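For this view, one protein chain was removed and the others were kept in their places.
Going by the order they are written in, the chains are A and B; count residues from 1 in each one.
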Amino acid sequence: MIPAAFDYTVAESVDHAIALLGEHGDDAKLIAGGHSLLPLMKLRLATPAMLIDVDRLDELSFVRDGGDHIAIGARTRHHDVQNSLLLQTDVPILAHAAGQVGDPQVRHRGTIGGSIAHADPASDLPAVLLALGGSLVARGPSGDRVIDARDFFVGFLESALAPTEVLTEIRVPKVPGVGWSFQKFNRRAQDWAIVGVAAVHNNGSSGVGLVNMGSTPLFAAGVVEALRNGASAADAAAHADEGTEPQTDINATPEYRRHLVKVLVRRALEEAGA
Amino acid sequence: MRIRLTVNGVDHESDVEPRSLLVHHLRHQLGLTGTNVGCDTSSCGACTVIVDGQSVKSCTMLTVQANGREVTTIEGLADGDEMHPMQQAFQAEHGLQCGYCTPGMVMAAVSLLQENPHPTDAEVRLGLEGNLCRCTGYHNIVKAVLTAAEAPQVPIPHVTVRSGQEVSA
Partner (left out) sequence: MTATETPPVVVEPDANGNRIIGRPRVRREDPRLLSGEAKFTDDLDLPGALHLAVLRSPLAHARITSIDLSGALGLPGVVAAYTGEDLADLWATPMPCAWAVTEDMLNSPHYPIAIGKVCYVGDGVAAVLATSNEAARDALESIIVDYDPLPAVVDLEDALSDRVLVHEDLGTNTSYTWKLDVGLDEVEAAFASAAHVVKERYVQQRLIPMAMEPRAVAAVPQPFGGDITLYSATQIPHVLKVMTAITLGIPEQQLRVIAPSVGGGFGSKLDVYAEELLCTALAQKHRVAVRWVEERTENAQATIQGRGQIQDIELAADENGKLLAVRVNLLADMGGYLQLITPGIPLLGAFLYAGVYDLPLAYSFTCTGVYTTLTPTDAYRGAGRPEATYAIERAMDRLAVATGLDPVELRRRNFIQKEQFPYTAFTGLVYDSGDHDGALTKALAMVDYDGVRAEQAARRAAGSTRHLGIGISTYFEMCGLAPSRVLASLNYSAGGWESATVRVLPTNKVQVVTGASPHGQGHETSWSMIVAERLGVDPDDVDVLHSDTALAPLGMDTYGSRSLAVGGIAIYQAIDKVIDKARLIAAHILECDPLDLEFDLGTFSVRGTPSSQVPLAQVAFAAFTAHDLPDGLEPNLEAQVTYDPPNFSWPFGTHICVLDIDEETGAIDVVKFVAVDDCGNQINPTIVDGQVHGGVIQGLAQALFEEAIYDADGNPLTSTLADYLVPAACDVPPITTGHTITPSPTNPLGVKGIGEAGTIGSAPAVMNAVVDALSHLGVTEMAMPASPLRVWTAIEAARVAGGASPTAATPGGAS
């Protein structure tokens, strides 16, 4: 229940956080809402020597119209993503999925940036980002760079962020009026998904992201390809487990996950109008 | 680290270790033992308090992260001798038995009604998804929240600033 002792610094700005990361190296961790990190620290499964608190960087809390896309500050809390009228109108799947993360208390503290940077394959929002074809803005000592979401999740709990980079912004294309569906299958509402599916579909163009089907959040390329080739939702869904490496845990076997993902992709595509 | 916290309308300045969790600070340093601890994993919600107007799990927030913020705990919910409508409803509907989850459940319910003043049965259940109770089977908790929703709304006490960005349009 009690984390091991650590040092703590409040980052005054993104650049300050970057400088602190450079100074403390691997010993340091960024903390914002803390809902990925603190539970691990309390169980002493994570013992960083230094926490750099980016939770006060209000400059990173925003939902902005970027023309063809919506830009969301990394420190924007799930609750604010969920309730953003801009997102509800232009990227409804993201607002909806943010409302499925954890529980209300978690959503009041947890942030979209933290959730995505944690790169957890069981997390909801990365799959949505993959389905939408979003991108991430990372700032490092040499400035900003934009990373395609499909290049961002490189391994289990591992992102494309360099050690001295801070995720500052999430960009998602505007998709007003497109069909979408977010299917989260779990045993209790507050739990991580056993399998989840995010799907968007518009005039033959589709995106499908998968939750908890491998060591990283996954883009269901086989499904999208099949749809592009004119497959029905049901036929496309048969490709849902292609390229996945689902794990065994106390709630599911790999076979069950492979089955579930096909069912959920089919349902998602049907709901999205594919 | 020196911090300042406004709890139930009272300013407190304290020295805290960075690893101090808000719930431990409230309980051990400020003596506000109404907020309980029921798990290690942010699952049970027994430690729910209001920070800057929103429910949070105080076991998953560092005390230093609450520096400068306003906290409302169960002890600050009543108006003098007058119980908050949510507290009254929990008693009227037998929404508690052992009472251990109750402070967190009540604070979560107060936050829920602030965000959704007239919820359905299903919305109450979903809105309390982060709070576990082992005694009541939730049946009367849900009734209590629905009853409280019928009462004139009372703003969450001791909140002058609210966190969260204004919803963009």
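The rule is simple: a residue touches a chain if its C-beta (ideal position, glycine included) is under 8 Å from a C-beta of that chain, and two chains touch if they have at least 3 such contacts.
Being a predicted model, the structure only gives us computed values, none of them experimental.
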Hidden-chain contact residue, picked from the options B:I3, B:V71 or B:L132: B:L132
Absent-chain interface as seen on subunit A, which is shown: 1-2, 4-5, 39, 43-44, 185, 187-191, 194, 250-253, 256, 259-260, 263-264
Residues from subunit B at the interface with the omitted partner, ascending: 17, 19, 27, 31-44, 46, 73-75, 77-78, 81-83, 87-88, 90-92, 94, 96-103, 106, 121-122, 124-126, 128-142
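Just so it is clear, only the chains that are shown with their structure count from here on.
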Centre-of-Cα separation between subunit B and subunit A, whole angstrom: 28
Residues on subunit A engaged by subunit B in the complex (per definition of touch): 1-8, 10, 31, 34-35, 38-39, 42-43, 51, 53, 55, 61-64, 76-77, 79-80, 83-86, 102-106, 108-109, 188-190
Subunit A partner contacts - residues on subunit B that touch it in the complex: 1, 17-19, 21, 24, 37, 40-43, 45, 48, 51, 54-57, 59-62, 64-65, 108, 111-112, 115, 126-127, 129-131, 163-165, 167-169
